[in-house]
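First up is the structure itself, then whatever we jot down about it.
Note that one protein chain of the assembly has been removed; the remaining protein chains are unaltered in position.
By written order: A and B. Residues from 1 in each chain.
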Amino acid sequence: MALERCDVEKLAHLARLGLDDAQINSSTASLNAAINMINAMQAVNTDGITPLANPLEANQRLRPDTVTESNHRDDYQALAPAVENGLYLVPKVID
Amino acid sequence: MQWETVIGLEIHAQLATNTKIFSGSATAFGAEPNSHASLIDLAMPGTLPVLNAAAVRMACMFGLAVDAHIAEYNIFARKNYFYPDLPKGYQTSQMDDPIVGLGHLDIALDDGSIKRVNITRAHLEEDAGKSLHEDFSGMTGIDLNRAGTPLLEIVSEPELSNAKEAVAYAKAIHTLVRYLNICDGNMAEGSFRCDCNVSVRPKGQTKLGTRTEIKNVNSFRFIERAINHEIQRQIELIEDGGKVTQETRLYDPNKDETRSMRSKEEANDYRYFPCPDLLPVHIPREMLEELRTHLPELPTQKRERFEKDFGLSTYDASVLSASREMANYFEVVEKTCADAKLATNWVMGELSSLLNKENLDITQSPVSAEQLGGMLVRIKDNTISGKIAKMVFEAMAAGEGDADQIIEQRGLKQVTDSGAIEAMLDEVLATNAEQVEQYRASDENKRGKMFGFFVGQAMRASKGKANPQQVNELLKQKLDQ
Partner (left out) sequence: MHQLTLTDISKALAAKQFSARELTTHLLARIEQLDPQLNSFITVSKESALQQADAADELRSSGINAPLLGLPIAHKDLFCTEGVRTSCASKTLDNFIAPYTATVVDKLNKVGCISLGKLNMDEFAMGSSGETSFYGPSKNPWDTQRIPGGSSSGSAVAVAARLVPASTGSDSGGSIRQPAAFTGLTGIKPTYGRISRWGMTAYASSFDQAGFLAHNAEDCAMLLQATAGFDERDSTSAQQQVDDYAAALSLPLQGLRIGLPKEYFSSDLDSRIGDVVNNSIEQLKQLGATFVDISLPSLPHAVSAYYVIASAEASTNLARFDGVRFGHRCENPQNLEDLYLRSRDEAFGKEVKRRIMIGTYALSTGYYDAYYLKAQKIRRLIKNDFVSAFKDVDLILGPTTPNLPWLIGSKIDDPVAAYLEDIYTVPANLAGIPGLSMPAGMIDGLPVGVQLLAPYFQEARLLQVAHQFQQHTDWHARTPAGF
């Protein structure tokens, strides 16, 4: 199940990576090499095995519903590329 | 061709927690933009979520209230997509293992019948921020105050068969979450939003038609209109030989139409997977039992009790149990006057129209339940007539005090002394001697009509205070002499 160029283009778009032609080409090759390596695991019999999502297998801890945060907008927005009136700016979003 | 409609609703109820689902930021509405956006809400590198206990408890309460299966473990997953109001680039939601499993809710329909609607699931997730499209030099502004607010997404089975039923179901859920105190239900502020999945199929066909999803409808009226519009659109489309495409649509209340959301056309691949920053959430059985004992009486239970104990119709009972506040009000009135029928008539009649007219909530009623009940007591003990009561009620609404005070001050007490009534009647008959003669000369049929005239004159003479029953009886005696 080798990836075609168009598959790689689709993945790049899902991941919002604007790869140019050269990058798509080189990605196709290196992704296929990586997937080829990964595919070795398909040989393992995992019937009846429960997937392991977190090594510690503990339960989620719950936080009391108390406000702990205060307003640091100006500090945080100093890191932003574009803000106005306390809002983060992005190119016009059309629904 | 005959068509039938299949509707399922996905309701997003913002949970009434103090803080966000994964951060300690306040959930306050209407604050300065981004003033409630903490490091976590902004998805700063290295920040991590910790789950809010209150959100879990509220979801469980909902599950218990709809008699749902609540699994011992539920799991948060990441739903991946890029959007500027979604800071992490994924929404933390639940996919395979939601907190609330299959449940059901009985709803009262307009014709008085009860319909059981199955609820597929309800899961916890975080709300997104808001995009503000006012012009910021041609840009869109992003406010992340709402980002991370806990939502309970309640998914119904596709079992609703018309827009009215869908609205009845949405209202029932709305009532329920407010009873449970887990959502403020404020639709204008977006605390309670509805996605409607609509499809049509030829009557008798078992296979479901292709559905469309109308996103984010935020009033009951719009739910009804949006669904009706969409049903019509689909039927016309198919009858013209077209095909319904599975898509997301937006309802535009100004134009009363739905339109396709172009930007979402591209098939999304959300790549759900368990969120590695959060562990499985364990719901101990003891916690559920503890919550169960603290559940308030639910709308359905209340409605059934009103029907049974007070002999109310299903319709009356469901109106009076539509909110906890309304039900409480009614029950106080009923208890004070000890007459359920009278209490129902007044709460659903005069009181409701007053509130409607003034555009007030039951909690803002200018007449308290105790006041109304007290006035009804005076109707029952014949201190005032129903007619006078309306005057008293208006005076109470105007803040003139309790019924007794108003009756006293205005001298509205009903006259029940037969001597006084007789004297008054004699005077009335004397002033209308001509009519008395006409009456006496008439046959039974005509007399019936004329009798009302004398009653009217008598009541006017007594300024409405004479006991109508006594007036009737004594008048008859005197005229028939």
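The working rule: a contact is a pair of C-beta atoms (placed from the backbone, for glycine too) under 8 Å apart; a residue touches a chain by one contact, two chains touch by 3 or more.
Everything numeric in this text was worked out from a predicted model, so none of it was measured.
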Given B:Trp3, B:Phe29, B:Phe273 or B:Phe451, the one touching the chain that is not displayed: B:Phe273
Which is it among B:Leu42, B:Leu64 or B:Leu105 that touches the chain not included here? B:Leu42
Tell me, which residues in subunit B touch the chain that this view leaves out? 39, 42-51, 78, 80, 82, 84, 87-90, 142, 144, 269, 271-273, 276-279
Where the missing chain touches subunit A, by residue: 3, 8, 11-20, 23, 27, 30-31, 33-42, 44, 46, 49-56, 58, 60-61, 63, 72, 75-76, 78-82, 88, 90-93
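Heads up, the rule we're going with is that only the chains that are shown with their structure count from here on.
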With centres defined as the mean C-alpha position, give me the subunit A-subunit B separation in Å. 41
Which of the residues in subunit A end up touching subunit B in this complex? 14, 16, 53-54, 56, 58-69, 71-73, 76-77, 82, 84-95
Note which residues of subunit B are touching subunit A in the complex, please. 17-19, 23-26, 32-39, 42, 44, 50-56, 76, 82, 84, 131-133, 136-144, 250, 261-263, 269, 271, 274, 276, 278-282
